[in-house]
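With one protein chain held back, the other chains of the complex are shown just where they sit.
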Amino acid sequence: MSTLNTLIQGVLLGGLYALYAVGLALIFGVMRLVNLAHGDFIVLGAFVMLGLGMAIGVPAPVALVIALPFMFALGWGLQRLVLNRTLENDLLVPLLVTFGLSIIIQNGLLQIFSADSRRLTLGALETASYSFGGVSVGVVPLLTFVVAVAVVAGLSFLFYRTSLGRTLRATSDSLPVVELMGVDPRKVFATAMGISFLVITVSAFFMGVRANFDPSAGPSRLLYAFEAVVIGGLGSFWGTLAGGIILGIAQAVGGSISPAYQQLAGHLVFLAVILFRPRGLLPKAG
Amino acid sequence: MTALLETCGLDVFYGDFQALFGVDVAAEEGETVAIIGANGAGKSSFMAALSGLTHSRAEQILLEGSPVGGMTAFDMVKRGISLVPEGRRLFPSLSVEENLLMGAHGRTTDRGWSLDAVYALFPVLKERRHQPAPSLSGGQQQMVAIGRALMANPRVLLCDEISLGLAPPVIRDVYAALGEVRRRATTVIIVEQDLGAALKASDRIYCFMEGRVCLSGKPSDLSRDAIRRAYFGG
Partner (left out) sequence: MAAFASSTATRTSRAALVASLVVVVLLAVAPRFLPRSATQDMLQVFLLVAMAQCWNLLAGYAGLISVGQQTFVGLGGYGLFAGAITLGLDPLLSVALAAVVVTALAFPIGALVLRMQGAYFAVATWVVAEVFRILLAQWMALGGGTGMSLPGSAITNQTAVHWVSDAFEVRAAAAREIIIYWIALTATVGVIAAIYWLLRSRLGLALSAIRDGEVAAGSVGVDIWRNKLIVYAIAACGTTLAGALYFLSNGHISPDAAFSVLDWTAYIIFIVVIGGIGTIEGPLLGAVIFVVLRSTLSGYGPWYLILIGALGTAVMLAAPKGFWGTFSQRTGVQLFPTRRRLAAILPTPIEAEARHADP
């Protein structure tokens, strides 16, 4: 049953990676921006919740609820004040600005919180698990996966069944033409970034609850998010979910051989996808 | 009578390249004005300037006497100037109906162009309302583009080369629909390669040559010869 166990753990891990990934995919889809500080913002979110817990003593789930509007505003403001100015240029400026932000956030967090490893606590829930057929499934990983599916479903609903989503898709299709519709792209981008930050906050919660984190954990989150997006292919959030699951399974399989191979397995699957299917495994047709 | 929309000495630059030199065009309320001219004469640059896609100086474009040049495209739409872009430029990720609904985003007044009104004008679109926009034929896509611009309920409708790539019977249908728009007293400015369609559909024409106006007047007042000479130069 060990293979089944590995597979299940991989799928559940994939849920977390999907959460990392959809925030990134959303932004890239709407404004062709790869936010190199994405992982660092996830870590920032976790520290915000940690800080709320330390400052006003609220349990982690409450801290999540409090953090959500704050993080939305942060993303919205970041886009409005800083990143909108980069998008007129070529590729170089947004990439390097977000890279610079990554360095600033990592070291700012280091300065405030020190390099100690941290965790968001959920009390008994952290170690609770269901057992069936010789397989043990943790409550937290299961919950993470369920939330990931819910987030993907929610984003799909937003994008395909609401007027805001229509505007987002139209903006993604053509910037000048959407302006002809009376849409101010700067506001659309800011809203999209705000939504991305909501997803970032949710993924920060589950990251922080599941394992230790510290200020330098950002870059590896970015890589996992990115790999999941590429493996799944651009085009739909469900594809990104699939990408996350495949990455999770790859890592679980690699990790079962040796802990050192966990990350490596994911990287190799990613590189294989680039080599054989650069558009991803489930890209939107056309 | 002051023109509803007029340009005064409009210059359009793309970087260092100047596409329009001091163009004066006026359209009165309810009129249909046609801009004709060979390729590269500056007709599309003119449309880009009027719709706000390219930057102009404020006083170079006047709407009801107020300077509106230099406004962003999304502000121009809200002032009542709506463009049917050359090449249709529908949103490929959106369905027919979603494209039309996007057009309503910029509407600030109600001149009767609702979704139902657009479907009444173009019944074939209603049958295909949920299909993805790229799956329609060229003529149908042109209808979506016009409908989308109308959904903004504009005072001035700009039509850039709406007959491009369409078969003659389809062009007739498109211009028939445009006739309905004109009947509702919307001011229309069209850019047309098809000389015949332009002359039939307009109250006045302007001929552009290398970024300048070389001829203007009512179609009935201008001889075919004069038009041909202006169009081809010499």
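As written, the chain order gives the labels A and B, with residue 1 at the start of each chain.
Following the convention adopted for this analysis, a residue touches a chain if its C-beta (ideal position, glycine included) is under 8 Å from a C-beta of that chain, and two chains touch if they have at least 3 such contacts.
Predicted model, so just to flag it, every value in this text is computed and none were measured.
K.L.:
Any idea which chains on screen the missing one touches?
P.N.:
Answer for the hidden chain's contacts among shown chains: A.
K.L.:
Please pick, from A:Leu101, A:Val140, A:Ile195 or A:Leu282, the residue that touches the omitted chain in the full complex.
P.N.:
Final answer for the missing-chain contact: A:Leu101.
K.L.:
From the list A:Thr86, A:Thr171 or A:Ser236, pick the residue that touches the absent chain.
P.N.:
Of all options in A:Thr86, A:Thr171 or A:Ser236, contact with the hidden chain holds for A:Thr86.
K.L.:
If the hidden chain were put back, which of A:Val62, A:Leu175 or A:Leu264 would touch it?
P.N.:
A:Leu264
K.L.:
Hey, which of A:Ala73, A:Leu110 or A:Val146 is the one touching the hidden chain?
P.N.:
A:Leu110
K.L.:
Going by the touch rule given at the top, which residues of chain A touch the chain that is not shown?
P.N.:
Within chain A, the residues that touch the unshown chain are 28, 33-34, 36, 82, 85-86, 89-93, 95-97, 99-104, 106-108, 110-111, 219, 222-223, 226-227, 230, 260-261, 263-264, 267-268, 270-271, 274-275, 278.
In this section, only the chains that are shown with their structure count from here on.
K.L.:
Quick check: how many Å separate the C-alpha centres of chain A and chain B?
P.N.:
44
K.L.:
Quick one: in the complex, what on chain B touches chain A?
P.N.:
Listed in rising order, the residues are 51-53, 72-74, 77-78, 82-83, 85, 89, 91-94, 98, 101-103, 105-107, 148, 152.
K.L.:
Under the definition above, what is the set of chain A residues touching chain B in their complex?
P.N.:
So the residues of chain A in touch with chain B come to 163, 166-167, 169-170, 172-174, 176-184.
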